[in-house]
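Read the structure below first, then the notes.
With one protein chain withheld, the remaining protein chains of the complex are depicted in position.
Right after this comes chain A.
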Amino acid sequence: MRRPSAAHDFRHPRDLHPGAWWAWALGLAVAASRTDNPVPLVLLAVVAGFVVAMKRTDAPWARAYTMFVRIALVVVALRVVLQAVLSTNTQGTHLLVVLPQLPLPDWVTGIKLGGPVTWEAVLSALYAGGQLAVVLVCFGAANALASPRRLLQLLPAALYEIQVALVVALTFAPQLVVDARRIHNARRLRGRRVRVRTLFRTTAMPVLESALDRSVALAAAMDARGYGRTRHLPRSRRRLTSALSLAGSGGLLVGLYGLLSASIRPALSIGAVLLGLALATTALVLGRVRATRTRYRPDPWALPEWLVAGSGALVAAVLVWSSLHGTGGLTMPSATAVPPLAPVPLLAILVGLLPALVAPVPAASAATPAPRSVEVVPS
C-alpha cells in the first residue's frame, strides 16, 4: 500500500481509515463489557459521545449515533422496568417501593408480578443494562464516524459477494423506513385514518413492493456496471476457499465471544482468534486470484490510524487485564455499594479521547460546510 507522507499529518483533512474507527469503537465496547461499575461505564459513553461530536460529518449515516443512543436508553429502561415488576424478594432487603401485586395461581412458583421492589433489584438491572447500553453506544459511534459501507469495502476480494449482499441490505433498511413513512402519509390523502387491521394491506404491501422493485433495479444496474466479472477457477479451488473462510470466521467468532463474555478461558479464546485469523487469511489469499477488481483510492493506514486504533486497544487491554486480575474496582461488590473508584482504568478510558485530537478533519466537512439544497422528504 502506498503511504503518501501527507497521510501521517493529522492536520491534513481526509477521511480516517474506517478500520481505525471500528477498532477504536470495538476497544471501547470490549472495555465496557468488562465492568458493571457505573463510573467507568458512564465515562466510556461520554468519551465515545465526545469523539463523535468532534469528528462526525453531516452525512446521513452520522445520524446513526442518535438512533443507537435512543436504543440504548430503551434497553436500560426496559431492563429496569422488567426487573422491578418481576423481581423476587431474594434480591435484597432495601425496599424501594411496593407495587400492587398481581395474584398468581399456586402452581406458578418463583414468579411474581408486582409487589415489593428492592433497591438491589433496580440498581443491578440498571448496571447490567447500562453495560449493554454502552456497548450499543460504541457501535453507534463507529457507525456515525465511518459508514458501515466503507468498512465493508475493506473486505477482501474473496468475500466480495458477501460484501455486496450486505451493502444492498444496508441500503434498503433505511430506504424502507423512508418509503413506509411516505406511503403511510399518502394514506391520509385517501381520507381515512390508517387502521391496524388494514395496515398490512394498505401500507406494508406497497412498501415491500417498492423495495422489491428497487432491489431489482439496483441488481440490473450493478450487472450493467460490470459487477461480478471474474476469472475462471477450477471448482475444487473455489470450494476450498469457501470452506477455509467459513472455518476461519467460525474460529474468530468463538474466540471473540470468549473474550467478550469471559465464559471461556482467555488462553483458549485467544487461541481460537489466532487460528480463525490464520484460516481466514489463507482463504483470502486463495480467493484473491479469482477477482479482477481493483480498489479506488484505498484509505491509507498511517500515523493517525495507528493512534486511533491503538487508543481503543489500550483501553480494552487495560480493562481486560484489570478484570482478569480482579483489580481496579471493575466489579461492584454489591448493588447498593458506593461504586469503587480506582485510577488506573479511569485514566485508561480517558486515553480513548485521543481520536478527538489526532484524527484528521473529515474531507466532507472540510470541503462543504453543509448541503445547500437537500431533496426534501415530507415527514
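Just so it is clear, a residue touches a chain if its C-beta (ideal position, glycine included) is under 8 Å from a C-beta of that chain, and two chains touch if they have at least 3 such contacts; residues count from 1.
Convention: contacts and distances are computed from a predicted model.
One chain is missing here; what is its name in UniProt, given the choices "Protein-export membrane protein SecF", "Energy-coupling factor transport system ATP-binding protein", "YbdD/YjiX family protein" or "Phosphoribosylformylglycinamidine synthase subunit PurL"?
In UniProt, the chain that is not shown appears as "Energy-coupling factor transport system ATP-binding protein".
Using the definition of touch stated at the top, determine which of A:Met67, A:Leu99 or A:Met222 touches the missing chain.
Candidates A:Met67, A:Leu99 or A:Met222; residue touching the omitted chain: A:Met222.
May I ask which residue of A:Arg11, A:Arg190 or A:Arg235 touches the chain that does not appear here?
Checking each option in A:Arg11, A:Arg190 or A:Arg235, the one touching the absent chain turns out to be A:Arg190.
Of the residues listed, A:Lys112, A:Arg182 or A:Arg238, which one is in contact with the missing chain?
A:Arg182
Please give every residue of chain A in contact with the chain that is not shown.
59-61, 147, 149-150, 167, 182-183, 185-186, 188-193, 201-203, 205-206, 209-210, 213-214, 217-229, 292-298, 363-364, 367-368, 370-371, 373-379
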